[in-house]
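Can you keep this structure in mind? I'll have questions shortly.
What you see is the complex with one protein chain gone and the rest in place.
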Amino acid sequence: MQGPLIGVIGAGVCSEAVAILSREVGDEIARRGAVLVCGGLGGVMAAAARGAKEAGGTTLGILPGASIYDANRFIDLPVATNMGQARNAIIVQTAQALIAIAGGYGTLSEMALALKIGKTVVALRPQFEIVGVQRADTAKEAVAIVFDHLESC
Amino acid sequence: MQGPLIGVIGAGVCSEAVAILSREVGDEIARRGAVLVCGGLGGVMAAAARGAKEAGGTTLGILPGASIYDANRFIDLPVATNMGQARNAIIVQTAQALIAIAGGYGTLSEMALALKIGKTVVALRPQFEIVGVQRADTAKEAVAIVFDHLESC
Amino acid sequence: MQGPLIGVIGAGVCSEAVAILSREVGDEIARRGAVLVCGGLGGVMAAAARGAKEAGGTTLGILPGASIYDANRFIDLPVATNMGQARNAIIVQTAQALIAIAGGYGTLSEMALALKIGKTVVALRPQFEIVGVQRADTAKEAVAIVFDHLESC
Partner (left out) sequence: MQGPLIGVIGAGVCSEAVAILSREVGDEIARRGAVLVCGGLGGVMAAAARGAKEAGGTTLGILPGASIYDANRFIDLPVATNMGQARNAIIVQTAQALIAIAGGYGTLSEMALALKIGKTVVALRPQFEIVGVQRADTAKEAVAIVFDHLESC
């Protein structure tokens, strides 16, 4: 395995501020030697994958659609599930811990699915207050929490 | 089709009070001629299915596991997905509208998946406050909201 | 549970002769008190479901698409998986035994998935010769083999 698999979840469309934060998260994940797992589309997913690629990391995109060409251009390995939102369950099953950035209902579903199966979830700028989700204020802090968790497993 | 498909979502273990409420919801769904769709297991799912069966209704259970025999005894038609929590996406895709009763992370994931794809979600005794979910105070009220929605579609 | 769940698998478009045979299979399944499970679309699926409904049976359609309205009009309970051909795995997991009628690659995938998980598969007018599939010459014979199998389980 190339390294720990860290999930980054967030909406397919996002503000510039959220994109910058997402890119920082991707950068930090790659710098620490982990693989970034995401939903492979735009917004937070593309910005985080871009950050990871710019830092020399590897990116895995688990797509809802039927085509690997749906992936954003920062995805090294696309997986075409053709399962719509059910692919969210595959993302959380595959990632060893997850960082949620802002996000809407899709992200909320991933947070809930992750918590349901006992995965660590750290949130940056959360839209929803969910018991069991850890809060972080910066990209570095979010990734640090995730790595602390992986090391204690 | 036998009737509108109404989803009832909630945890696999629940208090007596929540079970009574779930049974009332199932009863009301069946009385109004709809089919009850649920996750097929215990707790809220079993209580709602029981209510529907006692009122002469039909119940469809979409199970996470590999065996149709995992279904509670009030399920007429079990579907064995063998897909774990990814089956939550199938429940919300299949139900035309959903009623959430109490519930934990699994239920939260279903509420979020449902809202993501534009389905109506009505909540009784919600554990989480999610924008876009409609609140109801009684079983009758929850089912009435759902039927009003179906009729206006 | 309403009765044993018997899967009928076959192509979404079929000849008149295959449609007649499918309808006989559906009729025989319903007469013997079983529920017909199929992919919910046209061709063999619609003809078998029609046969089951005309004999007073119940039909469950596990659809590849996102909408329960994709189901043919003989389906009582549609399940919208939104998972494309991955829904084939759900059909074979749910059915206790399966009857394949003619069929193309989709049907072949279902036969193989069923055999992989140890389900009995009986074939009428098979397009492919697969070791482990039992052959039958008439609808009555196919359904009889399936029921003999269920009783010996």
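Letters A, B and C mark the chains as written, and numbering starts fresh at 1 in each.
In the analysis below, a residue touches a chain if its C-beta (ideal position, glycine included) is under 8 Å from a C-beta of that chain, and two chains touch if they have at least 3 such contacts.
Keep in mind that this is a model prediction, so the values were computed, not measured.
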Which residue among C:M1, C:L108 or C:L150 touches the omitted chain?
C:L108
Using the document's definition of touch, tell me which of A:I20, A:A55 or A:L77 contacts the absent chain.
A:L77
From the listed residues A:S22, A:T58 or A:T120, report the one that touches the chain absent from this view.
A:T58
On chain B, where is the contact patch with the chain that was removed from view?
66, 82-86
For chain A, residues touching the missing partner are 1-2, 5, 35, 58, 60, 62, 66, 68, 71, 75-83, 89-90, 93-94, 96, 117
Considering the entire assembly, which residues of chain C contact the chain that has been omitted?
83-86, 88-90, 93, 104-106, 108-109, 112-113, 115-117, 128-130, 132
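In this text, only the chains that are shown with their structure count from here on.
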Distance from the mean Cα position of chain C to that of chain B, given in whole angstrom
27
As a quick test, compute the distance in whole Å between the mean CA positions of chain A and chain C.
40
Can you tell me which residues of chain A touch two or more of the remaining chains?
83-86
